[in-house]
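The structure appears below as structure tokens.
One protein chain is absent from this view; the other protein chains keep their places.
Residue numbering begins at 1 within each chain, and the chains themselves are lettered A and B in the order written.
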Amino acid sequence: MTNVSKRTFLHGMGLGLGALVLPQRVWSQESPIKVGTSMALSGPLASGGRQSQLALQMWAEDVNARGGLLGRKVEIVAYDDQGSPSQSPGIFSKLVDLDKVDLLIAPYGTVPAAAIMPFAKERRLLMIGHIGYQINSKAKHDMWFNNSPWSDAESWVGGFFRLGKSAGVKKVAFLASDQEFAQNILAGAKSLAKSAGFESVYEQSYPPSTVDFSAMIRAIRAAAPDMVFVGSYPADSTAIIRAVNEIGVGPNVKLFGGAMVGLQYASIMQSLGSQLNGVVNYTTYVPEKTMAFPGIKDFLDRFAKRAPAANVETLGYYVAPFAYASAQILERAVTATKSLKHDVLADYLRKNEISTLVGPIRWGADGEWANPRVVMVQFRDIKDGDLEQFRQEGKQVILEPQQFKTGNLIPFQQARRK
Amino acid sequence: MFSFELLFEAVVFGLLVGCFYAAISLGLSIAFGLLDVPHIAHAAFLVLAAYMTFLLGSYGLDPLVAAVLIVIPFFFFGVLVYRFYYEAFEKRGADAGVRGIAFFFGIAFLVQVFLSMKFGLDQRTVSAPYIGRSLELGDMRIPWRLIVVLCVAIALTVGLKLYLSKTFQGRAIRAVAQDAWALRIVGANPVLTKQWAFGIATAAAAIGGALLIIVSPVEPSLDRVYIGRTFCVVVLAGLGSMSGTLVAGLILGVIESLVLTMFGASWAPAVAYGLLLLVLAIRPQGLFRQ
Partner (left out) sequence: MKRGTIPFWVFAALLPAAAYGLPILGMNEYYFYISYIVLQYVVLATAWNILGGYAGYVNFGTGAFFGAGAYAALVVMLLFEAPLVVQIAVAALVGALMGLGAGLLTLRLKGIFFSIATIAVAIIIETFVLNWRFVGGATGVQIIRGPVTYGFETHTRMLFFVMSVLAVASLVIARYIETSWLGRGLQALRDAEVAAECSGVPTLRLKLIACAVSGALMAAAGAPLPLYSSFVEPHSVFSLNYSVMALSMAVIGGMARWWGPALGAVLIASSQQFAAFASPEFHLLIVGLLLIFVVIAAPGGLVGVIQWVGNWRVSRKEINRSASVVK
């Protein structure tokens, strides 16, 4: 691989994102190191996919500005998988067999990533997971290193139920979308509630095409729970929060939320505004002082400047830092081992802690984070229509886990009255 | 747990959502029910109208005001689309069949691509004084946005029904549905009449689209969800009956709501579409057609 033809080079530039070549730098004759991945650039998951794409591009530019990796330029090769498990296997074969990429990051999201696990395992490929849930639980691939701040259901919503326990909750209601992730989390949440000794007073799984949630929220109010666990997708999350504002969930509810996907997205946070107050929900990063990992502030500032041109949200808290960190993991392992061999790199990752934009990471035997840190945040003092307010501390107060805690739970109904 | 009160409220919510289903189906009831145009793109037009409402909303216009403003452009848009369809298919005599359906699928694709390029893939919502608040009647709370939908749906149904039965133009539209030749004899041009009617249908879709974004957030590919629902309502109603469309929407809404409350939401689609299949198998002319 010493001589790269001009055509291959252009191919990479045109099809992938093509890192910018800095004019003053003279690259060695060696071909660039290619990092291959796929993400949803169209379809319902596209907003996160496009953020990931931008973050990876920024990483490549940063590395190249520092002189590359092992003296070689890096290049991102990223394709659109539409979030579909029938697209991702073909794309990863293309990355490995045709584009001959050196390093891989798994597709963004659980469903497309699950579909490439047998391929990764059969070919003995090092795979960095990018925001996925329990992808390796069946495949048991020993070269899988997930970069998502959770491992099992406990790590995801455990904090939510601990908060419930300390707030004296006895009765819990469940509401979840009839889709892949939400149902997985729901199963975990139910067993957590059971072991905490809560009584389930209402349980509903709704189809993704549900138009209006008034009747469900009404039924929840009638069941008079002390806390409400919701596992929902972006479109439903908005509709549910709205319905809660209109119908109400009853005076006893101390906690509402849990696993609502979408409440981390800038457009949704902005449009819901004050309706979010009091909701407690999971997220991966918020700008509280306990989460000021080295480099993240600088990254997010730069991301905000680049976002409008890429047509993605300017906050970029939820997904983008993790995409950048996934590439950082590869970068650290390659730099330390001076190797591109997947088994060597995997060995290094198994034994070492990696410091990244999203904090230090160490992996357990199953390839998930050994110390998961999903944060449960409570929305407070949110005004309508203002996106920039979410950059301030104190708007999304961290209640769990203890090491990042910046405030105590204010019971849902009380927080809304303010 | 299924108290009478809860069941009653489930019916109320079902009726309100049913009004919404009816309101978004009225345009299709004209285009497909009366004019026999296989208007697969109707749901895409709804989403397009929802985005136009969003666009005007970003200048501070209330969604209902926006709905009124977009009615006229949508009318002309509909006229254009029909003219195109007519020149391409109906003029040549033969039934368009599969190709007619494919044509409207193509139109729906174009609308979807336009929306995702212009507005991106994030979901969009509008804000208005009646969104996020509710009317309190004792222990019962009814979202104002659904009350708005109720009023608009009834006004639209009554308006269209009166228009179709009382005005000359309206009667001509109903006549063209039955016998274009006879219409020609009384001196009206069937093509112009159908063109006008398709414009009305698209204008109704514009109002339906505004309701769509009032009721729930929208994204460019949302039309896939509503193709089935709107056709379901129109077929249940019996083709081309406005009051039938309203009743069919209500039936669908109430059934979904009751199934949801009593058996669980995940079975609601199976029951609603099971009903549709049953109607199709036993009474294909619809529930409300003589």
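Note that in this section a residue touches a chain if its C-beta (ideal position, glycine included) is under 8 Å from a C-beta of that chain, and two chains touch if they have at least 3 such contacts.
Since the structure is predicted, the reported quantities are computational estimates derived from the model, not experimental observations.
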item: Chain not shown, its touching partners among those shown; value: A, B
item: Chain not shown: contacting residue from B:46, B:197, B:232 or B:248; value: B:232
item: Option touching the unshown chain, where B:32, B:82 or B:144 are the choices; value: B:32
item: Interface residues of subunit A (partner: the chain not displayed); value: 15, 41-42, 79-82, 84-91, 93-94, 96-98, 111, 114-115, 117-118, 122, 137-139, 177-180, 182-184, 187, 205, 207-208
item: Subunit B residues touching the omitted chain (full complex); value: 32, 38, 88-89, 97-103, 105-110, 112-113, 116-117, 224, 227-228, 231-232, 235, 266-267, 269-270, 273-274, 276-277, 280-281, 284
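Just so it is clear, only the chains that are shown with their structure count from here on.
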item: Centroid distance [mean C-alpha coordinates] between subunit B and subunit A, Å; value: 37
item: Subunit A residues within the subunit B interface of the complex; value: 42-44, 46-47, 50, 178, 204-207, 209-212, 214-216, 218-219, 222-223, 234-235, 238-239, 242-243, 245-248, 265, 267-268, 271, 275, 311, 313, 384-385
item: Subunit A-touching residues of subunit B, taken from the complex the two chains share; value: 1, 3, 5-6, 9-10, 13-14, 16-17, 20, 116, 120-125, 127, 131-134, 141-146, 215-217, 219, 221, 225, 257, 260-261, 264-266, 268-269
